[in-house]
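Only one protein chain is missing from this complex, and each of the others stays in its spot.
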């Protein structure tokens, strides 16, 4: 009372971060399953890469605000489409994962871009191949709507792969006594 | 009965196009107001540019599928935030036009990009200056939530400006008897 | 004398379009080879798709100014790197197709985006798999530098695939007596 709603609003970053992890979990996505996609994409280039490193990199990607915004917005639209609460014809387009509807790819791109354009290829590759968890998320015979989520999960895996590529370069340069590159997170 | 829902779905492009026009109208945006933004952006470069041409170019932008997808998705999120039907903390972020929430800019960018990157500057300029209709859409003291819509309207105006730049070049080349450039729409 | 250089400059769109076709040809890329990538990407969805249609769609993509700009800029950088005429360390990064250099993907994205984000997946897929002409362009044992060109060719194929998806939808709707969707080129 007395304080208008606008001024009372204050972003709580911790809540946003927690909701991101919690919403992924509720929609059936485990961090380990995203990490498996990362391993699938990167073990060819880094044979000693461990699942533990992949999990760590996925978690670092999920700490980025842009990623959290995309995850929350995409899952929200999936859930509303599943519940039939969107207006027609958007409801039908999202529910049926309409081929000419590209907003899911746009949100995915905003995730990939957090670690630069080098992740584009990895995103497109898993998005086409649908390995591991992506096959389940993309199965239209199951009940849930995952129009946004399957692209989002692939994008997180691609971004984590880019992060690994940056860090492996830094490690390599340190090992040959080049000074550490600053700023790469 | 007999026909599963998935197969029964069939995109109806006319309905998508009509919904785009109708939703803009219901949220208080007139084509003429977007055209005024175009005139504001372009009359310095083309002094003879008419409102009629600007209206025509806005209408051509609105015929593009990517633009329709972004308009419908953005307005849907605005409406749901206004009705308090999104989950926390996404609800608060969209309702309060949180500064670190950038999905509205991402959708806007997907509109601008339809006519190429040359529209980026025009988008940023009107989005900062908030001339004409954008001032009203951005007024937080009024009831409706337009977190997405103000960016979307600015992006449509920027895209229409890019379309005009392309067409004016074609006109100029035709007038000096260069062959018409094919494919620019 | 009298006419300063700036005013004397005048864009000639036909020359830009012709240079795009001619530079691709000089760098060993035939329109038919790009069309084969399109067929590879799309025949699963449209079994009756012909090479002729694919060639036509590649040609329509090449008429777009944004595409021409990306093709000319990318090939120019490839050629200069091949001739050793760039400054260090850019020279080494482009000549060796450095993994953390992503400007080639950025230019590719600007091509894909011309027909919307739905082409992202197709781009990433062929860029990883390197079928057909892309295998040759990506072969580092051959003399020429194609750091930009292999991404550009994949992006043109992805954009042509998106164009086909748009047009097939229009055809389908016309065939069931829905009105034609305007504006999809």
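Observations
As written, the chain order gives the labels A, B and C, with residue 1 at the start of each chain.
Rule of thumb we're sticking to: a contact is a pair of C-beta atoms (placed from the backbone, for glycine too) under 8 Å apart; a residue touches a chain by one contact, two chains touch by 3 or more.
Computed from a predicted structure; not experimentally measured.
Judged over the whole assembly, touch between the missing chain and the shown ones holds for A, B, C. Only one of the listed residues, B:23, B:123 or B:148, touches the absent chain: B:123. Within the complete assembly, B:102 is the residue of B:102, B:131 or B:144 that touches the hidden chain. The chain not shown here is touched by just one of C:77, C:118 or C:137, and that residue is C:77. Considering the full assembly, C:107 is the residue among C:55, C:107, C:126 or C:153 that touches the omitted chain.
By the touch definition given at the top, subunit A reaches the unshown chain through residues 10-14, 17, 60, 63-66, 110, 113-114, 116-117, 166, 169-170, 173, 178-179, 181-185.
In the full complex, subunit B touches the hidden chain at residues 99-103, 105-106, 108-109, 116-118, 120-125, 127-129, 165-166, 169. Residue-level contact of subunit C with the missing chain is found at 6, 9, 11-12, 15-16, 19, 65-66, 69-70, 72-73, 76-77, 79-80, 85-90, 92-93, 95-96, 98, 100-103, 106-107, 110, 140.
To be clear about the criterion, only the chains that are shown with their structure count from here on.
Taken over every residue number at the interface, the positions common to subunit A and subunit B amount to over half, indicating a same-residue contact. Centroids of subunit A and subunit B (each the mean of its C-alpha atoms) stand 26 Å apart.
The multi-chain contact residues of subunit C, meaning those touching 2 or more other chains, are 116-117, 166, 169.
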